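Here the complex is missing a single protein chain, while all its other protein chains stay put.
== chain A ==
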Amino acid sequence: MTRITDILSTMDYGPAPEDSSIVRDWLQRHEAGFGHFIDGAFTAAADTFAVTEPATGQQIARVSQGSAEDVDAAVKAARRAQGPWAALPGHDRARHLYALARHVQQHARFLAVLETIDNGKPIRESRDIDIPLVARHFYHHAGWAELIADEFPGQRPHGVCGQVIPWNFPLLMLAWKVAPALAAGNTVVLKPAEYTPLTALAFAEIAREAGLPKGVLNIVTGDGATGAALTGHPGVDKVAFTGSTEVGRLIRRQTAGSGKALTLELGGKSPFIVFADADLDAAVEGVVDSIWFNQGEVCCAGSRILVAESVAARFTDLLKRRMAKLTVGDPLDKNTDLGAIVHPVQLARIRALVEQGRAEGARIHQGTAPEGCFYPPTLATGVEPASTLASEEIFGPVATLTAFRTPADAVALANNSRYGLAASVWSENISLATDIAAKVKAGVVWINSANLFDAGAGFGGYRESGFGREGGREGMAACLTLPTPVAQTPEETPPAPDASPAESLPPAAVDRTAKLYIGGKQARPDSGYSCAVAGGLAPLGNRKDIRNAVEAARAATGWGGQTGHNRAQVLYYLAENLSARAAEFEGRLRSFGQSATAAKAEVGTAIRRIFWYAAQADKFDGAVHSTKSAHVTLAMNEPVGVMGIACPNAFPLLGFVSLVLPAIAMGNRVVAVPSQIHPLAATDLYQVIDTSDLPGGVINIVTGARDALAKVLAEHDDVDGLWYFGTAAGGRMVEEASVGNLKQTWCEDGAARNWAGAEGQGRTFLTRATQVKNIWIPYGE
């Protein structure tokens, strides 16, 4: 026992190993390999591949490579189970979810140890963060199952959900996907990541133990091919994917035109902004909790540290000192801060990117890491926005540090990214912090904190970080749908515009020339051509007109920042001016062949509808989520940004108004392509717009071949969202073409919705016109 006196001189921590024998025994019992969990039972293991423990490189299990047949069997089982599952009273589904929550808690240590063995993350994190959040997620959604009829009246589940999840938080991502889907009455086929399938399989056993009806949850293991078979399966109604932006693009393309609902939670390169008046020590710990959490394998990790130049030296010094104290090693040791990198492939990627950064001139500061699949905590300084390290998602414990001068500079650097998942803002000045939180393009903003999660708050990104939210009311909404209108007769492809002189046009007292409307000014089309349309000639817009219109819309930055009240005033004024010219618009509609009654009804409805959205402009607001004590978690509705809107051919005035008004009421700027065959009802509107104090650039109108113009909008990297109401082929084209910047799209048959009735307006339009930003503000002095 002389040992104790030795320790008294070093005062080392010593080893603190977590006993993993129970889980090792379980793995031993499954030595023959795991099958899939389909229809409440495990299939025989077949075509197995090895699962390794990242910390040791040893094989710990073999799992089955899911074939197209396996996926098909799982989808069919889910389909059979879905009707009865959805038909259960919400209370009964709540009981099942409650049971899952309880069983997760009762198996908490088993799951934590298994997760750590399989993924390499420190046991402290799986034990204290992952698994408690899993249980919390099932509890929270047991609640939603109970309340669904009251809280989401009229909504119904999508049906069968196909879900593909990543390897960084294997069981937590399962919970994020499965809990809301099941609560809503969907059934699920889930494919865990090939590196980390084991907790999903253990969860399947737990679901069986807890008495979840067979077929409600199905787990199919395998690699990307299995995932593609699942997301491409025609029997899947909703696809949810969390993972890389690259694979997200493939799925967007694969599901285009299929009618499947889609949510994507993709990559990030999140800014971590430290102002001079911040608690620098707190911010240093924030970095530890961001990029040195889970080995930096965190999509929302604050990987780009932006620090005020005046405190950059001190902050860097503190950060380096803190980094030196981090321990890297055995994930099952309770004193380990960073565990193993999930797989040698990922380790190689991290190494390659850091070496590239070094070659580009970044200064690399590192802690230490043992031999094997480990990577030391790393800080790269001297990183400019042009550096690879500043733009590429590394998915490793590598932070970059860049100095900024002013708040405006910080925002510019923060938003200088393709991504928009999360941001962390450090300042003791509440005015500054909230100002930055509002300006940063991110779905989640943590003020004076980092990586806070709760089932009660929404999580999800802007830009190429994906779309859709998980958690909170907004996450629940993504698992539900309203009955979608179906066209009796689908919209037909309109005849191509003919730019040669027409045989005859209706007589006019004085000849009128319709123009494009861009940036608050009438503009001649770049092409120099016009084409004959009902009632006269319309300019033939082309891709350059779209470019100009998007630039004008992008420049109209003030509109989204105005108060809802101000926007409402403009909208009311628009209605007033349209009302004053109602007879003229009725005449225009009659010239398209409408009856006097129909024309009067369409104009009247358009005016009412403008009033409705004016009314909503200051009322469709956010929420304060109930998450952790002494935290305010704000869910703010923000405009999507610059939106393209391709209008249906029918209802040339009302279709335009029904789509453009909700968008601008919420603060978006719009590039609208009106009805291809009847564009003059829309171009007539710009004179009304001109007299209504609407700032230039908020509404831009480009007439011409709708699908060609919509394609330019879909491909435009500076367009944030695109609504397309037209043909099925056009909708598919828009979804496929939107992958460049993964813009949000909403595609529907132009003839499906009755624009004259209740379907033509409502909160659906406002929800689509906004994205939710969750801002976390811990408080206390």
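Rule of thumb we're sticking to: contacts are C-beta pairs under 8 Å (C-beta built on N, C-alpha and C of every residue); 3 or more make two chains touch, one makes a residue touch a chain; residues count from 1.
Methods note: contacts and distances are computed from a predicted model.
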| item | value |
| --- | --- |
| Protein name (UniProt record) of the chain left out of view, among "VWFA domain-containing protein", "Deoxyribose-phosphate aldolase", "(Fe-S)-binding protein" or "Formate hydrogenlyase" | "Deoxyribose-phosphate aldolase" |
| Touching residue (missing chain; options A:Asp277, A:Glu360, A:Glu392 or A:Asp690) | A:Asp277 |
| Per the touch definition above, residue among A:Glu31, A:Asp47, A:Asp92 or A:Asp128 touching the missing chain | A:Asp128 |
| Listed residues A:His91, A:Lys325, A:Arg405 or A:Lys544, member touching the removed chain | A:Lys325 |
| Touching residues on chain A - with respect to the absent chain | 1-5, 7-8, 10-16, 124, 128, 277-282, 285-286, 289, 325, 334-335, 337, 428, 448-449, 630-631, 778-781 |
